[in-house]
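Of the protein chains in this complex, one is absent; all others appear in place.
Our next item is subunit A:
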Amino acid sequence: MNDADVGKQVQQMVRFILQEADEKASEITVAAEEEFNIEKLQLVESEKRKVRQEYERKEKQVDVRRKIEYSTELNAARIKVLQAQDDVVTGMKESAGEALLRATKDANTYKRILKGLIVQSLLRLREPALVLRCREADRSLVEAVLEVAKKEYAEKAKVNLPKVIIDGKVYLPPQRTARDSHAPSCSGGVVLASQDGKIVCDNTLDARLSISFRQKLPEIRKKLYSKEAS
């Protein structure tokens, strides 16, 4: 081989070496690009998912809080309405209590009522000997109708005339004076008891009002809410 041929061979080899290196570098670069994309995508997606989950959690928290707040408000509103309903009904009872004071104005009407109450109490108690209590102001009216009442009872119950003593020591409290007075008061009527005081029949107008009110409450409520359009 001459020098020129050797020289050419060396050049070829040099070119070959460099070509191989370029190809290898190229492979590395392409692989790098692929890995870059994969790595970046994975990182981004995984973090994004975490962030999304976090915000979903936060949103749910806020949502729950709002719901609780609203529910609390709703309950408070409902209680307000219920309270108002109760107030209205109690108001009516109080108004009725005040109206009771009128019921005893007319002496004849009141005497008739007293008689009926005494007979009713006697029928309830069925005792041979009783004590009667009334308001001091009503004493004369009671005395006026007592005998008639006793006779009516005796006839109805087919028994002998009972012994009824009007308590002269303890009277029922008088009519209520001031509007908001909480002192004990009585609007009228009588209280009868067996002589030993063990069985009592409270036939005062106040007690009767309480009982009537309680009995009529469903009806009152129906009237109250029937026209309520909601």
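As a working rule, a residue touches a chain if its C-beta (ideal position, glycine included) is under 8 Å from a C-beta of that chain, and two chains touch if they have at least 3 such contacts; residues count from 1.
As a convention for this text, contacts and distances are computed from a predicted model.
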Protein that the absent chain corresponds to, by UniProt name, given "Protein-serine/threonine kinase", "V-type proton ATPase subunit G", "Complement component 1 Q subcomponent-binding protein, mitochondrial" or "40S ribosomal protein": "V-type proton ATPase subunit G"
Absent-chain contact - pick from A:V6, A:A129, A:A144 or A:L161: A:V6
On subunit A, residues whose C-beta touches the chain left out of the figure: 1, 3, 6-7, 10-11, 13-14, 17-18, 20-22, 24-26, 28-29, 31-33, 35-37, 39-40, 43-44, 47-48, 51-52, 55, 58-59, 62-63, 66, 69-70, 73-74, 77, 80-81, 84-85, 88-89, 91-92, 95-96, 99-100, 103, 109, 113, 116-117, 119-120, 123, 152, 156, 205, 208-209, 212-213, 215-216, 220, 223-225, 227-230
